[in-house]
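With one protein chain removed, the remaining protein chains of the complex are shown where they sit.
Just so it is clear, A, B and C label the chains in written order, and each chain counts residues from 1 on its own.
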Amino acid sequence: MINSHEIIALPTRAMGEQDADYAVAFAVPVNTPGIKYIFSRQTNDSRRLDSPLDAGNPKYAIVGGEAVIIFKNVFVPWERVFMAGEYDFCGALVETFAGYHRSNYGGCKVGLADVVIGASHWVADAHGVAGASHIVDKLTEMIGMAETCWSCSLACSYEGSKTPSGAYVIDGLLANVTKLNITRLVYEWMRIAQDIAGGKIITLPSEKDINHPEVGRIIAECFRGKEGVDVNDIFKMLRLVENMSVGAGLPEAMHGAGSPAAQKIMIARRSGIERKRELAETICGIRKDEDFEKIVGKPEEEYWKETKAKIESKKAKIC
Amino acid sequence: MINSHEIIALPTRAMGEQDADYAVAFAVPVNTPGIKYIFSRQTNDSRRLDSPLDAGNPKYAIVGGEAVIIFKNVFVPWERVFMAGEYDFCGALVETFAGYHRSNYGGCKVGLADVVIGASHWVADAHGVAGASHIVDKLTEMIGMAETCWSCSLACSYEGSKTPSGAYVIDGLLANVTKLNITRLVYEWMRIAQDIAGGKIITLPSEKDINHPEVGRIIAECFRGKEGVDVNDIFKMLRLVENMSVGAGLPEAMHGAGSPAAQKIMIARRSGIERKRELAETICGIRKDEDFEKIVGKPEEEYWKETKAKIESKKAKIC
Amino acid sequence: MINSHEIIALPTRAMGEQDADYAVAFAVPVNTPGIKYIFSRQTNDSRRLDSPLDAGNPKYAIVGGEAVIIFKNVFVPWERVFMAGEYDFCGALVETFAGYHRSNYGGCKVGLADVVIGASHWVADAHGVAGASHIVDKLTEMIGMAETCWSCSLACSYEGSKTPSGAYVIDGLLANVTKLNITRLVYEWMRIAQDIAGGKIITLPSEKDINHPEVGRIIAECFRGKEGVDVNDIFKMLRLVENMSVGAGLPEAMHGAGSPAAQKIMIARRSGIERKRELAETICGIRKDEDFEKIVGKPEEEYWKETKAKIESKKAKIC
Partner (left out) sequence: MINSHEIIALPTRAMGEQDADYAVAFAVPVNTPGIKYIFSRQTNDSRRLDSPLDAGNPKYAIVGGEAVIIFKNVFVPWERVFMAGEYDFCGALVETFAGYHRSNYGGCKVGLADVVIGASHWVADAHGVAGASHIVDKLTEMIGMAETCWSCSLACSYEGSKTPSGAYVIDGLLANVTKLNITRLVYEWMRIAQDIAGGKIITLPSEKDINHPEVGRIIAECFRGKEGVDVNDIFKMLRLVENMSVGAGLPEAMHGAGSPAAQKIMIARRSGIERKRELAETICGIRKDEDFEKIVGKPEEEYWKETKAKIESKKAKIC
């Protein structure tokens, strides 16, 4: 919120009549009087202020964070109120909004994956092991997972459909599949990033020590990579991997746009299980195959009778 | 091949000058004189002929199978020869063909997944446990995996591009990601299908025993499900799950269109790792951010200097 | 049962008063009059009779199988009746028996894993790729999984305890953990076995074709491995991998000694969650640490007060 211009407040779950007072949706500028932001603590938050190197992500780390938002006597102009008591629309609103947000995760987090994959390759290369078979394999696994999530996000949008209003909505089933994958695979690729980066990400001293004339020289000696690589670049890249792989980005990948349990409920609900049952029933012969005659040109029973006769006659010849 | 009208023969790997005699591609009808098919043995192949029930997939099981194909003095008309010695095109041809084939797997195998998911739900339901939380969770995992592969396949096509000839090619990176997922997830969802189906898939007797007047009655008693479900339908559905979850479809998901090791090589090769390295270098400050000034409107150094000054002044106020 | 001398019949779940008639346990020879065995169909069962090679496991495949067992007017001598209506002991009996059986799985299935790992290495070696990095990695993963299950089984026994009768019982929590791992990892190592074996396991023709003078010669040419390896040995080893990786052994690993859902219930029940909660409460400071003063020699509050004072004084010096 701290980095935004506007707040859009929405219900976060389906509601009943007794919840009507909370069935509200509206937009206000973030600096509207009456709104309080209580900034949260997050992984390595205070370290961001220590020094650019120690921050890990020297340019952008300083600006992140979540906030608890309190509304107290906030005036919202009527034209910016989108819902005021229509509790029976809350479910649909949440599902639609969450669908978009869940779909986005395969773009957002995969962008971060690209950076951490690049950083992992860089660190391996700086130590002369980018060609080692286990490093290549680990990077390939990271890429495979990232592109899988990216594919899910793409499919969500491409399979989207036009609503009567003219707006498009993403595919609701695939959006939840995207996010469920993200809640697992982000952790997995960050784990591999830590594998490739090596123990140095937890033994690297602070920038103050690195800048110390005597101590810094020793650290530089201990952390140097292959010929021709500036050890200061190694420091920066190790901190970037640390920053990305331990940070609040992981629980955010878990719970942003709803927790995995919510995604599973939606997947179960939108999976079209009835149609899948029909397919199974048709194939195992419990249900009549309505399309058979249309496609094959003769009734199913007749066709299979003939086929079996042919098989029997061949069988006789083989044995 | 046995079920096809035409053979299209292709090289299966990149070739050098010494392989020129094998750098051939052509098409012939399957019944062209001089071609021999040696039919392979596959899981439960002979059982397919025992009885429709025992076959598992009573209608379609009988027609599957792989064949070793031998060409001996086969005449191929010149207009059906697509490559004759141009060995330096073999790599590109294999990669293109394999790309299409690998992309397809997210359609083909997910179609089978839909059937086995439907069958699993049916079996759980027939035993009155379709609503048990662990069953719902397992079905949801199956659906999540299947839709993930489906998304990969969709993304391959949607991200395809037009070639100078006017034909479209799938996205080569995503095609290999699709197939790599298939080589793992098919096994996983079939494992869950066996979990849900229960021990009955390996204790169900043969159709002959089921049709025996005395023995059949006992079997029916042992295998019955919840009130109202015909035990004969349970027999059929159990056999379908067995058929799909143990069959040749699994190693086919592994090795069809190339083995996983081949997909990994292609993923590594097409991942654009250089661009990912640049992103990491830019973010951690090793590389100048070329776009910064364009986007933000002032040189990067100046911007960050100002930002840090602001932070320092706030910090002073906080402490 | 078909391969055994005696049947020991047991209840398979906890029972109540209304189930008293079924709360029976007893032992009888397998050929006791009145017992009927209805043999089940299993993967590739009829193929076992076709030829030793096609059987896959040429010596031992023929003797496996499950059977539905029917008791009808079977006389059981009173001295071989172990339970007759004591329904309130059923739960404990099932749990104890299942515990032993679940513990065994880390021995039984890991023995099979050793064979399939050896076979996989053999096949890779016969094709000259046993040293390829991805093959080494896959074999190492198989070994890691197998030894994990073996460790679980060992720990079950080593952590066993003496009962008042003098008999020893395995550790009940670890037994269920062993079996839960087996229900997943067997499928995973068999998947890798199919990965390493390659497409040949589904394209290998029947022994009849292999023994045919003309066709056999062509097959031998198509399936040969590296210099010096007898192609007949390749046939045998491919069939062994096929036999072990598609067979009834997989659903048996899933459901034998109870299905995974049963193991999960037992793990949750025996996990000692209360003690784990206490540990967390003590560490985060909600609960008084009873052992602190005993170990450290002064009250906890006093100790931490002193420690914090020391830190503050150092902090002052650092800044």
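Keep this in mind: a residue touches a chain if its C-beta (ideal position, glycine included) is under 8 Å from a C-beta of that chain, and two chains touch if they have at least 3 such contacts.
Because the structure is predicted, anything quoted here is derived from the model rather than measured.
S.K.: Please pick, from A:Gly199, A:Pro213, A:Gly228 or A:Gly297, the residue that touches the omitted chain in the full complex.
M.R.: A:Gly199
S.K.: So which of A:Ala27, A:Val169 or A:Val246 would be touching the chain we can't see?
M.R.: Reading the full complex, the residue touching the unseen chain is A:Val246.
S.K.: Where the complex has a chain not shown, which of A:Asn44, A:Thr140, A:Ser157 or A:Ser271 is the residue touching it?
M.R.: Only one of A:Asn44, A:Thr140, A:Ser157 or A:Ser271 touches the chain omitted from view, namely A:Asn44.
S.K.: Can you work out which residue in C:Gly16, C:Gly34 or C:Gly118 touches the chain that's missing from view?
M.R.: C:Gly118
S.K.: Among A:Arg13, A:Arg80 or A:Arg191, exactly one should touch the missing chain; which is it?
M.R.: With A:Arg13, A:Arg80 or A:Arg191 as choices, the missing chain is touched by A:Arg191.
S.K.: Using the document's contact rule, name the residues of chain B that touch the chain not shown here.
M.R.: 133-134, 137
S.K.: Take the complete complex as the reference. Which residues in chain C touch the chain that isn't displayed?
M.R.: The list for chain C reads 49, 52, 57-60, 62, 114-119, 121-122, 136-137, 139-140, 143-144, 147-148, 150-152, 154-156, 158-159, 173-174, 177-178, 180-181, 233, 236-237, 239-240, 264, 267-268, 271, 273, 275-281, 283-286, 304, 307, 311, 315.
S.K.: Go through chain A and note every residue touching the omitted chain.
M.R.: Residues touching the hidden chain, for chain A, are 36, 38-47, 50, 54, 66-68, 70, 132, 134, 183-184, 187-188, 191, 194-195, 197-199, 201-206, 209, 215, 218-219, 222, 242, 246-248, 250-252, 254-256, 259-261, 264.
One rule holds in what follows: only the chains that are shown with their structure count from here on.
S.K.: If I list every residue number at the interface of chain B and chain C, are over half of them used by both copies, so same, or under half, so different?
M.R.: The interface is built from the same residue numbers on each side, given that over half of them are used by both copies.
S.K.: Once you find the CA centre of chain A and the CA centre of chain C, what distance in Å lies between them?
M.R.: 34
S.K.: Where the centres are mean C-alpha positions, what is the separation of chain B from chain C, in Å?
M.R.: The mean C-alpha positions of chain B and chain C differ by 28 Å.
S.K.: Among all residues of chain A, which ones touch two or more of the remaining chains?
M.R.: 137
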